[in-house]
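Before anything else, here's the structure in question.
A single protein chain has been omitted; all remaining protein chains appear in their positions.
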Amino acid sequence: MFARGLKSLSIASVVLIVGAFALVFFYAPNDADQGFVQKIFYLHVPLAIVALCGFVAGGVFGIQFLRTGDRSHDLRSYVAIHISLILAVGALITGSIWAKASWGHWWVWDEPTLVSFLIVFLLYACYQPLRFAIEDPGRQARTAAVFSITAGAFVPLNFLAVRLAESFTHPRVLSATGGSMPGEMRLTFLVSLAGMAVMFVTLWKYELTSKQASMRLRALKRRLADEDDRWVPAGRSAAPQEL
Amino acid sequence: MPALPLDDAGPYVAAAYLVFLALILIYVAIMASKLVRIARDLDEVAELIERRDETRSGAADESAEQPVPR
Amino acid sequence: MATDADAPAVALRDLGRAYGERVALSGVTLELPRGATLAVFGANGAGKTTLLRVLATLLRPHAGSAAVLGRELPREGWAVRGRVGLLAHEPLLYRDLSARENLRFHARLHGVADGRAEELLDAVGMARRADEPIRALSRGMTQRVAICRAVLHQPELLLLDEPLANLDPGAAAGVAPLIGRASGVARVLISHDVELGLAEADMVLGLRGGQPEILEPAAAIRPDDLKGLYR
Partner (left out) sequence: MAAVVRKDVLVELRTGEMVPAMLLFSVSTFVLFHFALDRRSVEGDLAAGVLWVTLLFAAVLGIVRLFVAEREQGGFDGFLLAPVDRTALFVAKATVLFCFLAAVELAAIPAFAILLLGPSPWDALPELLVVLVLADLGVAVVGTLVGALGVQTRTRELIVPILALPLMIPLVIAAARATSPLLVEGATGGIEGRWLLVLGLYDLVFGLLAFAVFDFLLED
C-alpha cells in the first residue's frame, strides 16, 4: 500500500541531494561577512524546516486518525514524527556547530529559530516515551494522536513567543529564511531544501513499507501458530503494532 | 593542515556535513536491524508451513481416500 | 426503527471486541426482551466483564452490531447513557467522600432529586452510616452503596457483575427489591453461583474464550451442564 512510487522517489532524492551538495561547494559564492562557514547554512536550515514540517504533518495525520479511526493514519503519524526527530537531532547538532564556527561558543541564545527549535525538539522527544507507557494499542494510538495535534499547534505559538522574546533584546544576525540572499545562493538553498524534503518523503515511505511488511508477517505467523496454538504475543513497543 | 583548500572555518563545515552523513547511516542501520527481524520472521513462517504440511500429509496417509479440504 | 418502548432490551449480532491482538469477545448473538433476565456464566477471562462494559457503552464494539434499549451502539451511545445501571467489581465511588456525598454527586450527574438518594440509603439500611467516608466502610456496606448508585436513576437495564458478592443474607434480602427480579427491569447478571444464577435467570449464556458455547432458556439448563465451562 505504501510502496507505490518508492523507487522513483529514492532516485529523485539521490539526484537532488547530490546536486545540492555539488551546488553548495562548487557553485554558491562565499558569503560576504560569514565566509565559508555559511555553507553549513545550506544543511542546517533545510534540516530544521523539513523536521518542523514533519512534526506538523504528524499532527495532521493525528487529526485524520481521530476523524476516521483508520489505524494507518496513526502509523503515518508515528513514522513522520519518528523521522522528524532524527532530522531534528541533525538540525540541532549542525546548528550548534554553526554557532561555534561563527560566534565562538557551542550554544547561542540570541538566535530565536535555534532556541525555539530546541524547545520543539524537547517536546517531541516525549512522543516515544508517551507511546511506550501505554499498553492498549487502541488507547495508545488515540493518546498519541491527541499529543501530535497538541504539539503541532504548539510549534507556531512557540516560534512566536521566542521570536518576540529574542528580538526584544538583540537584532538577528542572519534571517534564516534567506530572503536577502543573492541569486546563486538562493538557488542552492532551494535545491538543498527540495532535496531534504524529497529525502524525508522517501525515508517516510521506506519505513512505512517496512513496518507494514513486518506487521503482515507477524499476523501471518500468528495465524499459522494458532493452528497448533503456539501463540507468541508481540513484545511491548512504542510503535503501532497492527493496522 | 587538511589537503583541501578550505579556509579556517573549513573543519566546522566538514564536521556539519559529516554529522549529516552519520545520521543517514545510523538510520540505515536501524532499518537494517528491522530487515533482519523480518527475515527471521519469514524463516519461522516457512518452517511453520513445512511442519503443517507434514502433519497434513501424515494425516492424509491414514485417510487417503478422503480429499483434504484445502 | 421500533420505538424505544417495545424494542428488546438487548439485541446483539456477532458482537466482537479485542484488546490489541487478544480477542475478548467474538460471535455473540442474542436478544433479551424487556423485563427478562440473562445470566452469564464462564471462567475468568471468558469475556463476561467485557460484554457488560460494551452494553454499558463504556467499550465500543469492534465487530458485529449491538443495540441496547433500541439504540444502536456506538453511534447512539449517548441516548443509552443514563438509562443503564452498571454494578461492576469497582464500586465507582470516591473513597474520600461519604456515601451520601457520593450519591448526591451521581444524582446531580443524572439530574435526579436528592431525595431519591436518601430513600435508597434507607432501603439498603445504610442511612445510619451515610456520612462516613467510603474508605471507612466494609466491603459489604460499600457494595450496598454501589447498588444504590446503580439504581439511582431508575435505569431500564441493569448490568450486574456478581451483585450479591460480600453481602450477608440479610443485606441480600434487603437489596432484592432494587436489583432482584422484583425490580421488573431487564437484567444482565454475571454470577459464579450456578444455582442462584439459574434461579434468577430467564435465559442463560455460557462463554468460553469469548465465544458463546451455551445459549438456552434457563428452564432447559441443569447446573452440571454449566460445569463444562469451568474446566
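A, B and C are the chain letters, set down in written order, and residue numbers restart from 1 in every chain.
Note that in this section a contact is a pair of C-beta atoms (placed from the backbone, for glycine too) under 8 Å apart; a residue touches a chain by one contact, two chains touch by 3 or more.
Quick caveat, the model's predicted, so the values are computed rather than measured.
Annotation: of A:L23, A:A57, A:V162 or A:M185, A:V162 touches the absent chain (contact as defined above). For subunit C, the residues touching the absent chain in the complete assembly are 56-60, 78, 81-82, 84, 86, 88, 90-97, 101, 105-106, 108-111, 133, 149. Taking the complete complex into account, residues 66, 119-120, 122-123, 125-126, 129-130, 133-134, 138-139, 142-143, 145-147, 149-151, 153-154, 157-158, 160-162, 164-165, 168 of subunit A touch the chain not shown.
We take it that only the chains that are shown with their structure count from here on.
Here the CA centre of subunit A is 23 Å from the CA centre of subunit B.
Our note on geometry: subunit A versus subunit C, Cα centroid distance of 49 Å, whole angstroms. With touch defined as above, subunit B holds no residue shared between interfaces to two or more other chains. Within the complex formed with subunit C, the residues of subunit A that make contact are 135-138, 222, 233-234, 241-242. Taken in their complex, subunit B has these residues touching subunit A: 6-7, 9-10, 12-13, 15-17, 19-20, 23, 26-27, 31, 34-35, 37-38, 41-42, 44-45, 48-49, 51-52, 55.
Within the complex formed with subunit B, the subunit A residues making contact are 21, 35-37, 39-40, 43-44, 47, 83, 86-87, 89-90, 93-94, 97-98, 100-102, 203, 206-207, 210-211, 213-214, 217-218, 220-221, 224-225, 227-228.
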